[in-house]
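As you look at this complex, bear in mind that one protein chain is not there, while each of the others sits in place.
For chain A:
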Amino acid sequence: MESDDDMVDDSVSMEDDFYSGDYSDYYDDPNDNDNDYCSDDDGDYGLLEDDDDDDQDALVSRRPQLGYTVLNEADIKQRQEDDISKVSTVLSISRFDATILLRHYNWSVSKVHDEWFADEEGVRQSVGLLERPVVQLSNARELTCGICFESLPRDYITSAACDHPFCRACWGGYISSTINDGPGCLSLRCPDPSCNAAVGQDMIDKLATCEEKEKYSRYLLRSYIEDNRKTKWCPALGCEFAVDFTVGSGNFDVSCLCSYSFCWNCTEEPHRPVDCNTVAKWILKNGAESENMNWILANSKPCPKCKRPIEKNQGCMHMTCTPPCKFEFCWLCLGGWAEHGERTGGFYACNRYEAAKQEGVYDEAERRREMAKNSLEKYTHYYERWASNQLSRQKALSDLNQMQTVQLEKLSDLQCTPESQLKFITEAWLQIVECRRVLKWTYAYGYYLPEDEHAKRQFFEYLQGEAEFGLERLHQCAEKELNKFLSGDGPSKEFDDFRSKLAGLTSVTKNYFENLVRALENGLSDVDSQAAAACSKTTSSKNTGATSKGRGGKGKGGSKTGGSSRNVDDTSN
């Protein structure tokens, strides 16, 4: 039991760091908090720690040192031209040859230089840049085209560097058919099957039609982005920007100028703290299970009491059915709200899939234990919460939009406050959107967290529960409490209180989620040492011991921070 105590104590003290909402951490010295949190890492990995600090600075200042650049078409062309010029100058070759070389080496200037100066002959050979012709043409006035086999005057014949003779008409057909076949035309070779002489843009310019030349330059531009290891197109529909990413500059989240955000590494939506592989697995699974999920995905659920269909159209999970039923329940588990509270991990946290393992004290737990038996049910559990946070996020986005376009102006008039001083409301909503995103992905994280790592699971669910609670509280405040000021008919004295409360909640929640992301990203490594110790204990004693302690911790967190927003009702139809 001793080790259990250690573990729980540790998590509780951690919770103090995480949650006590000590803003000074956030405003004064961001690294301070980080160091507290990673204290057992003891800085014996100098370089890595430096990186972490940078990252931290970036996160906190809200002006991240961008590790990436968004490029429009003109930028791309400019960079491509510059690279071609560089290579052409340094190697003293034509721009066309430089283009062929760069494309062959995926547009890496340094790679071209390295290879060229290491073995110019070999590079020329493999890329097809010949120094002298491979065939000796006779001096006859007429030559035979290698494609149509016609004998034609020399003027009609043209060749790549190899001098294999083909007439202009056949060249035209050859080039046209390869260009229309796709981007493979960028590595066009002499039509002679035994010859690998490259055919560059100079030949294309001479022999192709305008339309084909246009296509060719399009492919060349695309190649500069697609074959380059450092750049990718923004995956948003119809977006023509590309993102140049400096590898090694922290996380992969990027924001395109079209306002679409994505993970540069896997081009899915941003998914910190979950890694790309897990996201791929999760998305694949969602696709495979989607038939099963259809009934869950449907946007309505029946009221558990009167069975009328209910659509959730507001933020938090505390639902109240319309009169006359007025049944209060939890949207996630459909259990009565009266049963929620300490036992399910706090009023606003219903994340306790594992809670089913508590000894069937009440019906709710019975029901969940049954769910746990079936792996599909387990998946359903996580998927449902993942999807429902996704929906909440979309709702929050549209609320934010509504706020910015309509409500802020109204509020500004009502409270006689300039709109510039209402930024804290927008910030709160932006934070809600971001938190929903993180919370959503924690459910994919939870699904893949190994069942047998009890300590980690427990700690994870604890952190997640706290996160959920904090977010619901912020959401509640930004949604419900704000409404009071929107419906009032004049400046309200309490508005300043509201301002400091919402701004406070925003920064506490932000801080907490940043810590959460970091904790999950490094695989909950704080638990490792304790977990090893805990595993040597018998399972039963460990479970009961740790769970009750965990709940104690939660109660503590709740009572400290909950206070004012606990009893606000959430109604919906």
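Basically, a residue touches a chain if its C-beta (ideal position, glycine included) is under 8 Å from a C-beta of that chain, and two chains touch if they have at least 3 such contacts; residues count from 1.
The definition used in the following text is that contacts and distances are computed from a predicted model.
*Asks:* Between "HORMA domain-containing protein", "E2 ubiquitin-conjugating enzyme", "COP9 signalosome complex subunit 8" or "DNA replication complex GINS protein PSF1", choose the name on the UniProt record of the chain that's been left out.
*Replies:* UniProt lists the chain left out of the view as "E2 ubiquitin-conjugating enzyme".
*Asks:* Have a look at A:78, A:125, A:177 or A:209 and name the one touching the chain we're not showing.
*Replies:* Result: among the candidates, A:177 touches the missing chain.
*Asks:* In the whole complex, not just what's shown, which of A:193, A:287, A:450 or A:490 touches the removed chain?
*Replies:* Result: among the candidates, A:193 touches the missing chain.
*Asks:* Pick out which of A:67, A:128, A:146 or A:270 touches the chain that's been left out of the picture.
*Replies:* A:146
*Asks:* Even though one chain is hidden, which residues of chain A still touch it in the full complex?
*Replies:* 146-150, 169-170, 173-174, 177, 191-193
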